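So that we are looking at the same thing, I have put the structure below in structure tokens.
Only one protein chain is missing; all other protein chains are in place.
Chain lettering (A and B) follows the sequence in which the chains are written, and residue indices restart at 1 in each chain.
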Amino acid sequence: MLTEALTTSALLFVIGTFGVLVRRNAIIMFLCIELQLNAVNLALVAFSRYVGVEGQVFVFFVMTVAAAEAAVGLAIIISIFRHYRTVNVDNFNLLKW
Amino acid sequence: MEIPIHVLVFYLVALVVVGSACIVAFSRNIVHSAFSLLGTFGGVAALYVFLGADFVAAVQVLIYVGGILVLILFAVMLTHRISDIDITNRTVGRIPGLVAGAVFLGILVYAIAGTDWAKAREVAFEPTTAAIGNLFLGEYLLPFQIAAVVLLVALIGAITLSRKEIKE
Partner (left out) sequence: MDLGNVASLSLFYPEIVLAGTILVLTILDLVVANKRAMAYLGLAGCLVALGATVDLYGTEPTLLFHRMVALDNFSLFFKVVTLAALVGAIWMSIGSGEVRQVHLGEYYIVLLTCGFGMFFMASANNLLMAYLGLELVSLTSYILTGMLPHNRRSAEAALKYLIYGGVASGTMIYGMSWVFGMAGSLDYATINAAMAEGGGNQIALFMAFVFILAGFGYKMAFAPFHMWSPDVYQGAPTPFTGFLSVASNAAGVAILIRFFYPAVSTLGQEGAWAFQALPALQWTDLLVALSIITMTWGNLSALNQRNVKRLLAYSGIAHAGYIMMGLVVLNNDGLNAMLFYVVVYLIMNLGAFLVVMIVANATGREDMDAYRGLAWRGAAFPAVCMMVFLASLTGLPPMAGFIGKLLLVAAIIEGQFYVLAVVAMINTVVSLYYYWRIVKTMFLDEPAPEDGPVAATASAMPLLGALMVLTIVLGVYWAPLLDYTTGSLGFFMP
């Protein structure tokens, strides 16, 4: 079952990466990062079925960090949203690269 | 040829996971994307059960579905008026991106199939909760504490960033 689980994880990872590359909406990009993290967790759990429980411990830390990142991300989105109530929506694109 | 029922279920769940992931990444409607994430998170939790990770599966449901997803839905609803906030960057076109993604996936799957992972064999299923708890408070005590610092600073940061009034 290892190969199947890893292939699923690779699929998830590629979809997530692809989504980040082609989408421009900040929230969708954020969702795609969550897909990537789930791919990682799936791979770790699959490996830990074979080499010991260490991989599952790693998964908890990934989840913790993901939750922290989501909280900070939401806070940043709120602070941007605050500017939008006063500033015209059309010129969001201050910073370019 | 008879396919065992659990293998069939495994593939079905994997299909749900990948299918809803595709909706997340490619749907035009941001609310659809956010709700499809539920399918991915739930499906991944089911896969954890297949892989013998009972505790991780429970935590996946609690944290991802119960916590992070709700947070994300909050963000989506809150910013509905500006749901099209784009960040300026050079994005890859769809077709080249798709080709690159397919090639990338091919390489990954080829590598997965060709690797002798850790030269280890499958072990019998055992409940993992006690083992994980022992690791957290034993060998992994330092990372456990650092994770506490991560959460503390995320809390402080989130409050600071979203606080309405600045100081006088």
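Here, a contact is a pair of C-beta atoms (placed from the backbone, for glycine too) under 8 Å apart; a residue touches a chain by one contact, two chains touch by 3 or more.
Keep in mind that this is a model prediction, so the values were computed, not measured.
Undergrad: Could you please point out the chain A residues that touch the chain left off the display?
TA: Residues touching the hidden chain, for chain A, are 6, 13, 16-17, 20, 26, 29-30, 33, 36-37, 39-40, 43-44, 46-47, 50-52, 54-55, 57-58, 61-62, 65, 68-69, 72-73, 75-77, 79-80, 83, 87, 92, 94-95, 97.
Undergrad: In the whole complex, what residues of chain B lie against the chain that is missing from view?
TA: Missing-chain contacts on chain B: residues 87, 89, 107-108, 110-112, 114-120, 138-143, 146-147, 149-150, 152-154, 156-157, 159-161, 163, 166-167.
Definition applied: only the chains that are shown with their structure count from here on.
Undergrad: Using mean CA coordinates as chain centres, what's the gap between chain A and chain B in Å?
TA: Here chain A and chain B have centroids separated by 7 Å.
Undergrad: Along chain B, where are the residues that touch chain A in the complex?
TA: Where chain B meets chain A, its residues are 10-11, 14, 17-18, 21-22, 24-26, 30, 33-34, 37, 40-41, 44, 47-48, 50-53, 55-56, 59-60, 63-64, 67-68, 71-72, 74-76, 78-79, 81-94, 97-98, 100-101, 104-105, 108-109, 112-113, 117-118, 120-123, 128, 131-132, 135-136, 140, 143, 147, 150-151, 153-155, 157-162, 164.
Undergrad: In their complex, what parts of chain A are in touch with chain B?
TA: Those residues of chain A that touch chain B are 1-8, 10-19, 21-32, 34-35, 38, 41-42, 45-51, 53-54, 56-57, 59-61, 63-82, 84, 89, 92-93, 95-97.
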